[in-house]
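Apart from one protein chain that is not included, each protein chain of the complex appears where it belongs.
Just so it is clear, A, B, C, D and E label the chains in written order, and each chain counts residues from 1 on its own.
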Amino acid sequence: MTTGLYVGRFQPFHLGHLEAIRHLLGQVDELVIVVGSAQHSHTVENPFTAGERITMIRRALQEANISPEKYVIVPLPDWDIHKVWVAHLLSQTPAFQVAYTNEPLTGRLLKEAGIKVEHIPFYHRDKFTATEVRRRLLAGENWEELVPKSVAKYLRQIGGDERMREISQSDKLA
Amino acid sequence: MTTGLYVGRFQPFHLGHLEAIRHLLGQVDELVIVVGSAQHSHTVENPFTAGERITMIRRALQEANISPEKYVIVPLPDWDIHKVWVAHLLSQTPAFQVAYTNEPLTGRLLKEAGIKVEHIPFYHRDKFTATEVRRRLLAGENWEELVPKSVAKYLRQIGGDERMREISQSDKLA
Amino acid sequence: MTTGLYVGRFQPFHLGHLEAIRHLLGQVDELVIVVGSAQHSHTVENPFTAGERITMIRRALQEANISPEKYVIVPLPDWDIHKVWVAHLLSQTPAFQVAYTNEPLTGRLLKEAGIKVEHIPFYHRDKFTATEVRRRLLAGENWEELVPKSVAKYLRQIGGDERMREISQSDKLA
Amino acid sequence: MTTGLYVGRFQPFHLGHLEAIRHLLGQVDELVIVVGSAQHSHTVENPFTAGERITMIRRALQEANISPEKYVIVPLPDWDIHKVWVAHLLSQTPAFQVAYTNEPLTGRLLKEAGIKVEHIPFYHRDKFTATEVRRRLLAGENWEELVPKSVAKYLRQIGGDERMREISQSDKLA
Amino acid sequence: MTTGLYVGRFQPFHLGHLEAIRHLLGQVDELVIVVGSAQHSHTVENPFTAGERITMIRRALQEANISPEKYVIVPLPDWDIHKVWVAHLLSQTPAFQVAYTNEPLTGRLLKEAGIKVEHIPFYHRDKFTATEVRRRLLAGENWEELVPKSVAKYLRQIGGDERMREISQSDKLA
Partner (left out) sequence: MTTGLYVGRFQPFHLGHLEAIRHLLGQVDELVIVVGSAQHSHTVENPFTAGERITMIRRALQEANISPEKYVIVPLPDWDIHKVWVAHLLSQTPAFQVAYTNEPLTGRLLKEAGIKVEHIPFYHRDKFTATEVRRRLLAGENWEELVPKSVAKYLRQIGGDERMREISQSDKLA
């Protein structure tokens, strides 16, 4: 059985993430999904808590009929010290054989630690980015079409758009 | 649907933990299983990494035919500042309605934060404790009878008994 | 007796802060004045230490004949993790019934923690801001008219303008 | 005007602390009272939060008719790195000319930083220690006679004895 | 015997640093060379680890026939709290009588701690800056002429230019 690692921030989880997971589960038997920057929330770049992001992923994958036997979700905080982040990741996750990332620094750090790294094919990258979802949430535009139905429902339930607007008016540093 | 919180260190996961989870899943629809002291490993009190403990829990619950739809596992580090630990826990976990713990301080901190707390009936507490499993691992006694078969297999695979012996000879503080 | 919470950075304490405190002491019996970002000093945004800011507040309120029985000052560091900042604030401050802030994120975090939040009427916001005082300190313009006399005297005594100029020439990140 | 520094943990504030403050206010014009180990609470050694300890000190000194113009209270966390603790203390406190402590390490660290250090005469040290108050709180013995009346009332109000008992049953490390 | 302190980030070590060290060893008998921001690596501003920077300095000074009896290298992490950074520096370094720096904030913090601070004459500052070396590494221009031969060889050996390019494509915050 092969296990893959998939690292993201999921701020919020959108249809591009879902397509990536579908694709990766065609390559490996199971996925360790790392929710990165887990300590952050209530900032313009990181509006949602790790707990909220775990909830979004579970609901979206259930909606997509992806069995929870195929994945495990692990929240992971950032580290000031880049070389140490990989060691921490390895101590917090079940064993895996390959890591999937398109982020150049994440890829380099994993490779320097001797881990096999592969790219993820993008699904309509012009449209499905978390940055675009956050922009629409803030602007009051149609963000629902970019995320799974269950995630849209959850974000409405926790008042995600209102939170984005209040955060964006803050003069605190993100 | 009601969600319960179950906090433990699972160093290692044993049959008492399994019985507790079986019992709690009779009380609530799903469990958030928090792997506490997640930053620790390689000490006499905390020999296994969070990643290893997540692996033990997943294998044990699969062996016990408990569906992964019924639980989500969240690793959580300790905090020097007790009052802040609860706030961090709430930010890292999906929403829950009741917390289960027999640890008096954990219970008190959760109650002070307005969370409903209930006790867990012990299953042969004289026998099934992680302290006893660690003692037997170190002494070379029969520890396998205290843990699920899949956990015994995994601990042999990662050399859990050898690790316990090397750690115990260290003069580093735990 | 009602106690209010008033959070600021006070970099430095100016006449707008004094007016706010006067106004709030008409609403509540006593104030917990939190000196935020307490760990910072010697940066362009945060030139003064928490100890220096406590000194400014005490001298300004004494000059304004506000009795020290009406307030208590608590320095509080920032936290990387927003949700945890509120828990830390609650553990470091005496009990209060209402919090006063115009900062949207601070307000939201306090409200999410179940705390009653109210706004503070601004006193000539176009003129009395700490940003403007710092700009004038740096530019050598008339900053004294924006702060209480006792604060002006103290800032001259500790060489506040010289510090601002040395800090501003640094290429270190703030 | 001379300012003195007085460092304590005040777990809880007792009559010996009150006598020390009375004595020191005969030596200096005002006191900076540092509430040490400010990050800790809910442990056997440090049961009360910094906010609760600030409240005790304010109430006790009001009861003793000591004017709040004579003191300022500053909570200060511990530091892993002893030499750095003094630098942090100096950045968080108003200026002072002399420090009062009977703790040998605290005294040495302050002296190594060039600060004048003097001892505090003990007031019935056999009886008035925070350790003894905590022991009696736990044992259900007469602890009220060791603390100011206002502190006794406050500790009853926040359930200090119940908290001590719950904490003492915890197997978490203090 | 007089000892001087010389603080830099050395990202990477270049001929301007070498000239500064030559000059300072004409003023003092030995140098404590502090490798600042020691925790950082793999960012655009701080591409190299502390271990790599120590290696560059040792090789460059050996190439320049400067005896290792004349210097000791100490890596030192940044601190969020500026006033505390100096206390940490003093605890991690051998004793010295004078500090050399052209950085205004570093100079001010050292002076506030009672340390004698002097400036370093620049050697062709228009040309020999670490910023310019990093820019050329990234652009594929002639960076070798700005650093000692031994440093150029080492940077080629560890793939410094490739690392710069991968890091620069990252959207992670530096």
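One rule holds for everything that comes next: a residue touches a chain if its C-beta (ideal position, glycine included) is under 8 Å from a C-beta of that chain, and two chains touch if they have at least 3 such contacts.
These numbers come from a predicted model, not from an experiment.
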For the full complex, can you list every visible chain touched by the one that's not shown? A, B, D, E
Of A:81, A:117 or A:158, the residue in touch with the unshown chain: A:81
Of the residues listed, E:11, E:37, E:55 or E:106, which one is in contact with the missing chain? E:55
Pick out which of D:63, D:103 or D:161 touches the chain that's been left out of the picture. D:103
One chain isn't shown here. Among A:37, A:55 or A:91, which residue touches it? A:91
Considering the entire assembly, which residues of chain B contact the chain that has been omitted? 39-43, 49, 163, 166-167, 169-172
Hidden partner interface residues of chain A, rising order: 81, 83-84, 86-88, 90-91, 114
Give me the chain D residues in contact with the hidden chain, please. 80-83, 103-109
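In this text, only the chains that are shown with their structure count from here on.
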What is the chain whose Cα centre is as far as it gets from that of chain C? B
For chain A and chain D, what's the span in angstrom between their mean Cα positions? 46
On a C-alpha centroid basis, what's the spacing between chain A and chain C, in Å? 37
Please list all residues of chain C that touch 2 or more other chains. 41, 49, 81, 83, 90-91
Could you draw the chains as nodes, link the ones that touch, and say if you get a line, ring, star, complete or other? other
Going by the touch rule stated at the top, which chains touch which? A-B, A-C, A-E, B-C, B-D, C-D, C-E, D-E
